[in-house]
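The structure appears right after this line, and notes come after that.
Note that one protein chain of the assembly has been removed; the remaining protein chains are unaltered in position.
Naming follows writing order (A and B), and every chain is counted from residue 1.
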Amino acid sequence: MKRRSRTMDRAKASCWTKRAREGRWWMTVIPLYGFTILFVALPILYLIVLSFLTRAQTWGVVNQLTLENYARIVKPVYLNTFKESFQLAILTTITTLAVGYPFGYFMARLPKKRKTMMMLLVVIPFWTSALMRMYGWIIIFRSNGILDKLLMWLGVTEKPLKLLYSYPAVLVGMIYSLLPFMILSVYSSTDKMDWSLVEAARDLGATRLEAFLTVTVKMTLPGILSGIVLVFIPSMGLFFIADILGGGKVMLVGNLIQNQLQSGRDWPFAAALSVMLMIFTSIMIWLYRRLSGVKDLEGLL
Amino acid sequence: MRKTWKKSAALTAAALLAASLSGCGGSGQNDGTKAPETAATEANQEAAESPETEEAKQDKAEEKPSGGGELNIYTWAEYVPQSVIDRFEEETGIRVNYTNFEANEEMLAKLETSNGGDYDIVIASDYIIKIAADEGLVKEIDKEKVPNYENIDPVFQNFFYDPENTMTVPYGPGIPLLVYDPSMVSCEITGYESLWDPSLEDSVALMDSERVVMGMALKTMGESFNTEDLDVIRAAGDKLMELAPNVRVLSQNQTQDYLLSGEVNAAFLFTSQVVLALADNPELEVVYPEEGLGFGVDAAFIPANAPNSDNAHAFLNFILDGEVGAEVSQQTYYLCPNKAAYEFLPEEFQKSLVISTDDIPNGEFIQDVGAEATALHEEIWTEFKAKLD
Partner (left out) sequence: MKKKRLRFASIYQAALLLLMYLPIVVVVVYSFHASKSTIRWQGWSLDWYRKLAGNRGLLEALKNSLILAGLSSGAAGVIGTLGAVGMARVSWRSKGAVEYISTLPIMIPEIILGMVFMAFFAAVGLPFGMVTLVLGHTSFCIPYVFMMVKSSLVGLDKSLGEAAKDLGASEIRVFFDITLPLIMPAVLSGMLLAFAMSLDDVVISIFVTGARTNTLPIRIYTQLKSGVTPEINALCTIMLAVTFVMVGLSRMLGKKAPIN
């Protein structure tokens, strides 16, 4: 943040540095501090405490400290669930980025009036119940469904396909559900980009692609990062997509926790699984931040 | 300035944390040693002195009390038909608040948090009612206030969760059955064992519930659903793994659609789903598994500290009325536990909803098994799912 000699410096250095007088700005963070401490930190402390307690024979929790819940997670069955969830989350995140980045980028280049319009068009589908949208997909993709009939009518296939209730179906459902997060993240950081820098790079002889890779991508990196975080995190825990599009056959950490709380009635183990998921997700995001070398984004997780 | 603020925030946080920890002790445990909170919970059954209940009462006072008062019903969505609720409101002037949970366990956690208060009528499944009753969260029904109580068909009484018939009114009993499409299935299906047949590869739909599916495996071995013998459960688990190649879908909701659309050729369905499947395709075959039937009852009860206990009794009496009971069964597609309702049921419903009550004595409930057995069931289930995809 202290480099001053390069062209990009203008965009990178910001008025939000230490140099700027703090003045009374601390007042603006009070609501966030208050809310976070009261309604997030305290409940999560309770969650952590819960993860060290023992389940009762039939119902509830016994106030007896144990490490048993964490010891159980190491069993291959449960580690395997973490592994599968992780793979799916990575795949979802990468695909969402590949599909969503161009959309968000193009969106930011639209004329001003159409931008807001497009933003709404992207979000409105997600204001209807996700369950209903999943049923919509099922009606399209199921055996003898709309797609099957269309393909058979066109003569592409002869008999009904079995497209649903599989790993790929879950992946598609995840991408579909999380795409708007990526699109809007990329859009909101591309939107205020200084396009003169791209032109400057072009004037200095960079090809369009070079200019894109060196300038545009760098400058939209905060958006990419927040998009990745907003997609990766939920994709570890979204269980109802696995239940509906995966036909209950794909078990993710989210499903596992759900099961332990409901039919298993083992709250401490569910809490321990959640704590592990929390730690694991945090490490992934921290690692990502380190590897991508985004030093300017300190604090953006 | 900033420092002092931080300090006081830390203090508040610490105080709240202490409060939350002592509170969470009260939110559910029944071990041998009995924490003081638990004892208090039990002593509190009648006198609603806990802070939560008082808060709830204040909350109530703020909201407008209507002429006949209120009734808070807690169950699955659309399980009590809107028409029945409307009619009850009209006849009694009581305003009904209808709220929902997805899983029985969510209901019990909520009920425990409010110490058996907040809700007036809960409709939930048999095994959870047993746990709720053991936790002292269920109120005894005053039969003087429910003259229609005698309309209950005795076939649906004296079950494990309410052996003396003092606390519950059966609402939606059912027997899960195997249904298959004879035009698509080449092997003969007579019971659970048939589902293991290799010809059914990738074409079976099961319920997404480990106790039900494990129960099938246990039954094929001649064991009870509720065995606590870990070795037997493990053996059933091994057997279950062999079923994996045949399973196309695990689902709780609208499973009959998979059968009707041809996605699967055989399915294990709840009673309501069996009825709906047959209504859409009468060619389907229904099988009463030869290894033994399962059985389940959703029943209504009044929580121990229900705020509007009189209205709750009035509601129980109302749904036990013959005409209303018939309306309920016709809308929910479960068996009809109401003798007086039979005459109001149209003929096609009589066939599907009443006849199979003969089989009830042969059915076995799925009940709570201890912590170790439950944990093992969960573990096998996770392994089974990993094998599926």
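Keep in mind that, in the parts below, a contact is a pair of C-beta atoms (placed from the backbone, for glycine too) under 8 Å apart; a residue touches a chain by one contact, two chains touch by 3 or more.
For clarity, every value in this text was computed on a predicted model and none was experimentally measured.
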Chains still shown that are in contact with the chain withheld from the display: A, B
Contact residue for the chain not shown (choose from A:Leu53, A:Val77, A:Met107 or A:Val250): A:Met107
Hidden partner chain, touching residue among B:Ile94, B:Ala109 or B:Ala266: B:Ala109
Selected residue (touches chain absent from view) among B:Ile85, B:Val155 or B:Ala371: B:Ile85
Sole contact to the chain not displayed, among B:Phe88, B:Tyr119, B:Tyr180 or B:Phe384: B:Tyr119
Touching residue (missing chain; options A:Ile73, A:Leu163 or A:Leu184): A:Leu184
Residues from chain A at the interface with the omitted partner, ascending: 10-18, 20, 22-29, 31-33, 35-37, 39-44, 46-47, 50, 99, 102-103, 106-107, 109, 113, 115-137, 139-140, 146, 176, 179-181, 184-185, 187-189, 191-194, 219, 222-223, 225-226, 229-230, 233-234, 236-237, 239, 253-254, 257-258, 261, 267, 270-271, 274, 277-278, 281-282, 296-301
Where the unshown chain meets chain B, residue by residue: 2, 6, 16, 19-24, 27, 51-52, 55-56, 58-59, 63, 72, 74, 76-79, 82, 85-86, 97-102, 106, 109-110, 113-114, 118-119, 172, 252-254, 257, 260-261, 272, 276, 280, 298, 331-332, 334
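In this section, only the chains that are shown with their structure count from here on.
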Averaged-CA centre spacing for the pair chain B and chain A, given as whole angstrom: 34
Chain A to chain B touching residues, read off their complex: 26, 33-34, 37-38, 41-43, 45-46, 49-50, 55-64, 75, 77-78, 80-81, 84, 142-145, 160, 162, 164-167, 243, 246-251, 255-256, 259-267, 269
Chain A-facing residues of chain B, complex: 2, 9, 12-13, 16-17, 20-21, 24-25, 27-31, 35, 103-106, 108, 112, 131, 134-135, 202, 208-211, 247-251, 261-263, 368, 370-371, 374-375, 377-379, 381-383, 385-386, 388-389
